[in-house]
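The complex appears here without one of its protein chains, the remainder shown in place.
Chain nomenclature is as follows: A, B and C, assigned in order of appearance, with residue numbering initiated at 1 for each chain independently.
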Amino acid sequence: MATNESKLSTARVSRRAFNKGVASATGAGLALGSGIAPAFAQGKRELIYGMWGGAVGNLSPVIRHDNQAGILIYNIFDGLVRPNYAKGTIEPWMAEGWTNPDPLTWRVKIREGVKWQKGYGELTAADVAYTFQVHFDTKSWQVNTSYPQVESFKTDGKYVFEVKLKQPFGAFPGITIGYGGMIIPESAHREMGNDTFSLNPVGNGPYMLESVIGSEVILAKNPDYWRPGLPHMDRVVVRSFPDASVRLQSLLKGEVDFLTHPDNKDVPEVAANPDFVTHSTPGWNWDYQHFNLSANQDMAYHDKLVRQAISYAIDREAIKNEIYHGQATETDNSIPPGFLGHRESLLKYPKNGDLAKAKELMAQAGVAGYEVEVMCSDKDWLRRELELVAAMVSQIGINYKIRNLDIGTFNNLWINNHEDFQQMLEDITIVAPDPHATVFWFLHSEGSVSSGYSNSEVDELLENAMATSDPATRAGYYHKVVDQTLEDCSLIYHVNANFTRVHSKGLEGFEPAPQEYIERMDEIRWKA
Amino acid sequence: MIESAGMEPVLSVRNLHTRFHTEDGIVHAVGGVSFDLLPGKVLGIVGESGSGKSVTALSIMKLVVSPPGEVTADAITLEGEDILGIDEVRARRIRGSRIAMVFQDPMKSLNPVLTIGRQLTEALREHLGLSDRAARDRAIELLDRVGIPMARDRLGDYPHQFSGGMRQRVMIAIALSCNPSVLIADEATTALDVTIQAQIIDLVKRLTEDLGTAVIWISHDLGVVAGICDSVAVMYAGRIVESGPVRDLFHRPSHGYTLGLLGSTPRLDDDEERRLQPIDGLPPSLLDPVPLCPFLPRCRHAVGACREKPPAWRDVADVHGTRCWADLTPYWRATNG
Amino acid sequence: MSTPPLHIGAGDPSAPPAYRGGAFLACQQFMRNHAALAGFFILLLLGFAAVLAPWISPYDPTALKLSEKLLPPSFSHWMGTDYFGRDVMTRIVWGGRVSLSVAFLVVFYSLLVGVPIGLVSGFVGGRLDNALMRMMDAFLTFPPLLLAVAIVGLLGPDLENVVIALGIVQIPVFARIVRGSTLSAREEVYIVAARALGASAARVVFSGILRNIVSPIVVQITIVFAGAIIAEASLSFLGLGSQPPDPSWGRDLSEARRYMGDAPWLIIGPILACMLCVLSINFVGDGLRDSLDPRSWRAKTTGGSTPRVPEQVTP
Partner (left out) sequence: MNTLAYLARRIVQIPVVLIVTTLTIFIVVRATPGDPVELMLGMQTSPDAVQAVREKFHLDKPLYQQYLIWLGDVIRGDLGSSIRLNRPVSQMLGERLIVSLQLATAAMLFALLISIPLGIVAAIWRNTWVDYGATGYMVLGFSIPNFALALILIYVFAVELDWFPISGIGSSTSRGGGVWAFVSPFILPAVALGTVQTAYFGRLLRSSMIDVLGQDYIRTAHAKGLKPAVVIAVHALKNAMIPFVTMVAIHFGYMIGIQITIEYIFAIPGMGLAVLTAVVNRDFPVVQGFTLVIAIFFLVTNIIADVLYTFLDPRIRY
């Protein structure tokens, strides 16, 4: 419903874009105020990427990095495998293939002839072994995330890497060599040392790191990339824009060619703008209310009827429209579309909630109303969502006392000491395209992010699902787990937010990924 | 009215009025002043503070800002040129070059952050268009003339490095730098101690005689006026109540206020038991001037006429006139006193 | 034979010049300053609006009504409604409670701590003065917003901590001003005279010096008051200010920035409130500074000194 105001600006934008387009095509691209460097003779081969958030952190796959850095690492390094989002499968990449001779052994065949950047030789199985060893030596975060099942590993010849597991692990391709599959060159890492390597990483991906100055990272084309003719861009300039609306306005003004995470409010309007292409793909993430079940035993929310009442009181469609402006899909469970074991987004709870049922459940639980402290981090859209949710639950007598915290304090309360908070609203991006990465960590009583919820039956189901590798049986287990969570409501899911990216009409070759920290820029190019 | 005795006056003022529009009403600071200043002569203007002495000077220099000030007169002629109606640009060319002024407080009259040399040569460069070099030499010569030792290397000094007396000398040097035909000294020695006062008075007398500059010496100190002036005009409540040659006025005071002033000033040749007679009461409000003699409320010698009609100007001698009905001849003293 | 003093044209001579205390003359002077008067009434209005908010506001500031989302200003909603359908005008009135109370407390605390430090170090001088001033320098070097972030992070985001965070940075400002004025006041003859008369150091400091440095302090109060309101807004913009659901100008302003194109009234409301408040504070400050300076008191013409030629005659 673009108001006439925006139509006006659209018309103006298109004329400006048109001028710019003509100017850049003829190589005289220095339009007043547009930040585009002069175009090269044979059409532009430079892209300016408007990144969300503050400055980008370290760029080494073996040191914990944030999502923004993940995007850059994804373009400097090519991983052992690559997810195919359309088919929801894991495809061979640096690993030509892998075999599973017995449930505890996996043998991975490494692709031959792939060169490291800046002349550091060829990628071999030794590099893979070295990378795993670095993770274990530096006790990196991956040890607990991607390699908990790894017993031992060794190379077998120049191009075969063999891993022995402590127990069968069906999600080996997606997680152990998927999320944990970013390999670093042994020669370069030994020469520079861990810290220096993180400042100038040497990878095998389509782009090399040229410079990091202030909040701007410049990636240059990797001349000896193993896929000939790629990437099409000579340079990708990545600039951080903390403010979402300013980031979008910079795109509209032509100072930036491509951006992610626009303000959801502007998505419908920019989608209608003919000069730009908008991809709004359902994301592998969810917003959820989290109850601290390991503490505050006297609080009413420990009764699952109250939690169900809260879930019934939530109007998920209102959240989708008011907070995400339509760029989301309502959900009440933790397996989003495109994941193994996904059935429906909404299995039990109605889209607009059911106030009568909620009140009935509260009466059943014998709870008239209570006050609870609900904390939220510094993501402004989540804070608005919490205000909306607070209004919804107040209809059944529950008063959410909102405590908005900075991300440091928030994570500290949530991750590290588990006692000092009662309830919270957060969103989470799922790291690997396998239900194990979401369901196990959150719902298993020993899961790394468990909230004190422990249900032995659920634990058993999760362990079985992890052990088998046959997708059909794993899906069956996850169905039962989800049904149980719908009953227990240890977590109340609201929506799967879309992951949105917008780029100038002249660009093509994007492949929208539902994950926030993956952006494939190897095939991006300016149309001829 | 003081008629000039034959010589052409260098400055003549006819019926000068200066009013200030304040929130409380219109203050008539100067209520119709007329006088002539003869070349090379020193005219003293005497009166209590608030009697309009300084405002008269500032009005002549066209330095009164309007609004709130408002200066009107029949005529103000300087060296034959009527400077009453001239525009600001012409007025600016006259100030400092044809008519200059020295102020009361030497401590504050010089710019603390500019060197003496700069403040001296400014007027020279502005009015005479001298080159820096020539201006410097002229400045050194001027400082020598006003008695500042080692003038050459004092140019670079700042005002706070000079004593009060020295600063007043610099002020005089600045005023006389362009050889003006009229110098107005507004309480020039009031802020100085007595010994320095005498030096400054001698300096002004000597310089004005050499240069032939006419001087208006504004002061409330009768002793200083007696020492330097040729003729005197006594001002009260914005009007000249009596004027004439200095000796005439001191010995044959013909206005109640002049008599009162003389009565309240100690004299060297007084016999001991003569008690000083202060003038009691306060100066009148200048808001709505009364047609009668302004000094009436405080005058000891008021006669019947004073309360009926405003005193007209009458001549007591050929160049000595007053605006007072009372006959004060009994108070005159022998001229040899 | 002296004639009785006859006051001609000087008003009613029989009314003896009543002695009027300094406070009265200060008020009289303040009344003359129209801008200050206007500022004072606006502040009074804002104060009442903030205090009486629950009774006078037509709508509930926090209740959501999605059906009335983003309505332009109309008769029913003077300043339109925001993205949750809440009335902007009501939220501004309620927001005033937060912003004004934060500003008031910041001024109060920084005065409470800053002025004594300034007085002591100005009056005592020597090594204590140097030590205190170096400590104040240390406080001054803290980047204000960062200190606020750390403190709000440390003590949690409720209002008191925002006040502490903003107050700490203002303490040295007051201290330095008071010290400066005390140093100059200490040299004044009337202070030396008071001490010569055997006045105790405390009496000299509090009655002598403090009374005479009131006006620079008052001016600084208005600056700090206005600065606090804006700092609270900046903190909210960075996500650290007051907590929902109680509205605050800063938070509403930062939330409104997303709708600048579609609903500009969302951003104009808080800005106007901010500016109106700060403008009136400044005018009151200027008015106070002039009226507290005895030199500018002018007694009416009944009695008192004759109206003199205005001070500044030349251009």
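FYI, contacts are C-beta pairs under 8 Å (C-beta built on N, C-alpha and C of every residue); 3 or more make two chains touch, one makes a residue touch a chain.
Owing to the predicted nature of the structure, the values given are computational and were not obtained by experimental measurement.
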Report, in label order, the displayed chains that the undisplayed chain touches. A, B, C
Using the touch definition up top, pick the residue from B:61, B:188 or B:259 that touches the left-out chain. B:61
Considering the whole complex, which of A:91, A:195, A:224 or A:371 touches the chain not shown? A:195
From the list C:49, C:98, C:178 or C:278, pick the residue that touches the absent chain. C:278
Residue-wise, where is chain C in contact with the chain that is not depicted? 35, 130, 134-135, 137-138, 140-147, 149-151, 153-154, 226, 230, 233-234, 237-238, 250, 253-254, 257, 260-261, 267, 270-271, 274-275, 277-279, 282-283, 311-312, 314-315
Residue-wise, where is chain B in contact with the chain that is not depicted? 61, 63, 92-97, 100-101, 103, 105, 108-114, 122-123, 126-127, 158, 160, 171, 174
What is the set of chain A residues that contact the non-displayed chain in the whole complex? 9, 16, 30, 32-37, 48, 54-58, 60, 63-64, 66, 138-141, 143-145, 195, 198-199, 212-216, 218, 237, 239-243, 246-247, 249-250, 252-253, 255-256, 378, 406-409, 411-413, 415-416, 441, 448-449
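FYI, only the chains that are shown with their structure count from here on.
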Distance-to-centre winner among chains (Cα means, whole assembly as reference): C
Expected list for chain B, residues touching two or more other chains, is none
Going through chain A residue by residue, note those that touch at least 2 other chains and give them in order. none
Show me the residue ranges of chain A that touch chain C in the complex, using the header's touch definition. 3, 5-6, 9, 244-245, 263, 265, 318, 322, 378, 380, 383-384, 386-388, 390-391, 402-406, 408-409
Which residues of chain C touch chain A in the complex? 63-64, 66, 69, 83-84, 149, 152-153, 156-157, 239-240, 243-245, 254-255, 257-262
